[in-house]
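The complex appears here without one of its protein chains, the remainder shown in place.
So, subunit A:
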Amino acid sequence: MYITQNNRFVPQILWFICVLVCGWIIVNTDYRTDLSVFLPSEPNKKEVMLLEQLQNGAANRILLIGIEGSDTATLAQIGKSFVAKVRSNPVFSHVLNDQNVIDPAEQKLIYTYRYLLSPNTSADLFTPETLETAISTNLLELSFASGLLSKSLFMRDPTGEVMALVDRLTPVQGPQTINGQWFNDRGDRALLLVQLASAGTDTKAQEAALRLMQASFKEVVQSFQTQSRENAQKTENIGIVISGPASFAVSTQNIIKEEASRLSAIGLVLIVTILFYVLRNLKLLLVGLLPVFSGVVAGIATVSLGFGSVHAMTIGFGITLIGESIDYSIYFFLQRSQTAECAGNNPMFWRTVGLGVMTSICGFSTLLFSGFTGLMQLAAFSIAGLLVAVLCTRWILPTLLPQRLSIHDLNPVGVWLRLMMEKGYHFRYFIWFLTVGALLLLLSRQDYLWSYELNDLSPIPAALLDLDGELRADMGAADVRHMLLLQDKTEEQVLQRCEQFLPRLDVLVARGLLGGYQAPCTYLPSQAKQIQRQQVLPDQERLEQALQEATHTLPLSVQSFQGFVEDVSNSKALPLLRSDKLESSTFGITLSVTLYPVNAGGNRFYHALIQLQAPLQNGKVGSINHEALQTELLDILNEQSVLLDLKDDFNSIYKTYLNEVLKYSAAGFIAIIVLLLLVLRSLQTTFLVILPLACAILFVTALLHLLGSQLNLLNIIGLLLVFAVGSNYALFFSSSQSNMTLASLLLATTTTGIGYGVLIFSQIPILQTIGITVASGVFFALIFSALMAPQSLRKNSGSISQS
C-alpha cells in the first residue's frame, strides 16, 4: 500500500513541479502580435521595410467617424458639439470636421515660409522677364470677385506663390460641408476625422480613446435632448459609427471575446452533457481536461524557451492543432470502464495511441525546417504539446483515478457501430467513387483552389470592413495602395531622398500616369533644399532693379511692390522651417503619417512615404500601372527607395508563405508514411491506414471548394488537424479493437465535431473556416476509416498486436 501510494505521488509531484516551472516561463514570456512571423527568417529588404511601415505608420492612429440617424441640421449641430467636446482632450492629437480651407495658422505658415516651401523658388523666378509674365498673369486674378481683398496679397506676392502652395498642400477632393460640418453626398451622415495621440500598437490606450468617444457622444446627445422635447424626438435614432485600424483591433477583440464565450459556452454545454452522460462524474470531466491543459502549458513554455518570444497566432492555432489530445482522455476513460473487455493497461491500446501521436508529431515536425518563424513556432508548440498531453494521459491520469471506472456502458454503441461497419462495408465503393470525383474536381480546378489574398485571413468581420469602405468613400479618402517607401539614417537624409523623386513624379502626373501624390518633403523640404532656396533669393537692390525693368510695360510701379521686396529679403534670413513648427497645424497629421522614425534592432532610422494617387480616366478615378511606374523610376529606385503595391506585395509574401506550408505539409505526409512503414512493417497495413485519411482529406477539400470558399492557410492548418486526429481513428480501425474502443472513437469524433462545429456560426471568417474544415474533416475521417477498415481485421486481432 505504501509503495503504491509512493508510486502514485511521484509522477503527480513531478507533474506539478513541471506545471509550475512552465507557468513561471509563461508569465515571463514576451508575447508578440506583429506580422514578422509571416516572413522567412532571412527576408529581403523590401519585405522588412513593408512590415516596418505597417507597424510604425501613423496611419494606424487615424479614425473615421460618422454620425447618422437624424436630419442634416441636427447632425451638423451634434457633430460640432461633439468636436468641441473632444477636441481639447489630449488623447486626440487632431479632431477635424470641416477642414476644406487652410486655417489661419496654416495660412500664416505658408505665407511666411513661401519662398522656402515653393518648388518655384529659383534664380530664374526673379529675372525681369519672369517677373513681368508672373505679375501680368496674376494681375488678372484681381478681377475675381474677391479682387479687392486679395490685392494686398498680390502686392506682396506678385508671383502667386502663396496660392500655388495652398493648392499644392490641400487635398483636391474632400467631403462637402453643410453648416460648418463635413457630410457625405446624401447629407445623412456627418463625418469626422480623428487622430489618436497614442501609438498604433497600444491597444489599451486605443480602447480607452474609443470608449471616451462613445461616452462623449452620449453626453452631447443627452444634453441636446434635454433642451426640448422636439430635440429628443429628432435624436431618437441618432448613432455614431467609428472605423479605422484602432477600431478594428478593439472591436475584433471584443467580438472574439464575446463569440468565444458564447460559442464555446454552447459547445461546452453540448460536450459536457454528452461526456457527463457517459462519464457520470464531474471529477472525471475535469481530470479529462488535464492532458489538454498540460499540453498547452508545455507548448507555450517550449516555444518561449526555443524562440525567445511567443506569437499570439502560435497559441491560437497551436491549441487547435493539439485539440486531438482531448481524445486521449476519452480513449483512456473508456478503456478503464468496468464494462471494457480488457481493463487496465491494455498494451495494444497504448501502442495505438502512441503511434497516433507519433504520426501527428512526424507530420508537424517537417514545419520545423521551414525557415518561417511562424511555422517553426507552430510545429514546436504542437510537438511539445502533444507529447506532454499523451505522457500526462499515460502517467498522470491513471494515478488520479481508480482502476475501474463506473461509467456508462457504451458496449451497445460499440456493437451497433460494428454492425454499421459490416453493413456499410459495401459503401466503400461509394467512397472510392466520391474520392475519385473529388480528385478529378480538384485536379481540374487546381488553378482556382487557393486564395492568395492575405485579406482572407483577416479576423475583421465583413460588416466592419464594409463600413470602413463606406466611410472612406464618403470622406473621399481612397485606401492608399501604391506608394514609394524611402528609408534613410536621418530625417534630413530621407527628406533629400524624397526630393529626388518630386520632379520625376511631376513629369508622371503631367503625362497622366499618376493623378497626384502626397509627399512629406512638400510640407517640409530638407534643410539643404531650404538653404539652397534661400541662397537663390536676390538681395533688395537686385530685386528692385529687376522689378523696375519688369514693371516698365505694366500699369504698376515699383513702389507698389515694396512689401514683396521686404518679404523676399526677410525670407533670405529666415530661420529654417522644422517639423516642430508644423506639428500644431493639420499639416502635422499628413507629416506624421508620411514621415516617421522607425526603431528596429536597436537602430533608429527614418521612413518617408510618398502616397501615389491614381490618375483620372474619363472623369473617374482610374488605376495605377505599377509596372509602368517601376520602369519609369527604375534609375532612382534601389534598396532604400522602393515602389510598393501594398496589396500585391503583401499577397506575394503570403503566397510564398502558403506555398512553403503546402510544401512542408507534403513532406510531413511522406514522413508519416515512412514512420508507419517502419513501425507496421507492412506495405498493405500502411496503405490501409493512410487510404481513408487521404480520401477524407481529398473529399473535404473538394467539399470546401464546392461550398465556394477558396482555400487558405487556415484550411491547411485545419486539414493538418484532421489528419492528426484521423490517423488515430485509422490506426484503431486497422487493428481489431474492443467495442468500447469503437464507442470511444465515436464519442471523440462527436466532441471534436461539436467543439469545432459551433465555430461555423462565428462572424469571424477565420474561425468559421477552421470550424467547417475540422468539423467536417473529423466526421468524414471517422466514417471513411470505419467503412474502409479491412474486413479481415475486424474480428481477428489486428496486425499491430501481431507485429
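Note that a residue touches a chain if its C-beta (ideal position, glycine included) is under 8 Å from a C-beta of that chain, and two chains touch if they have at least 3 such contacts; residues count from 1.
Heads up, the rule we're going with is that contacts and distances are computed from a predicted model.
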Protein that the absent chain corresponds to, by UniProt name, given "Cytochrome aa3 subunit 2", "Outer membrane lipoprotein carrier protein LolA", "Carbon-monoxide dehydrogenase medium subunit" or "TAT-variant-translocated molybdopterin oxidoreductase": "Outer membrane lipoprotein carrier protein LolA"
Which of A:Phe16, A:Phe144 or A:Tyr277 contacts the chain that the document leaves out: A:Phe144
Selected residue (touches chain absent from view) among A:Ser560, A:Asn625, A:Ser682 or A:Gln763: A:Ser560
Subunit A residues that touch the omitted chain in the full complex: 98, 100-101, 139-149, 151, 155, 167, 172, 176-180, 555-557, 559-560
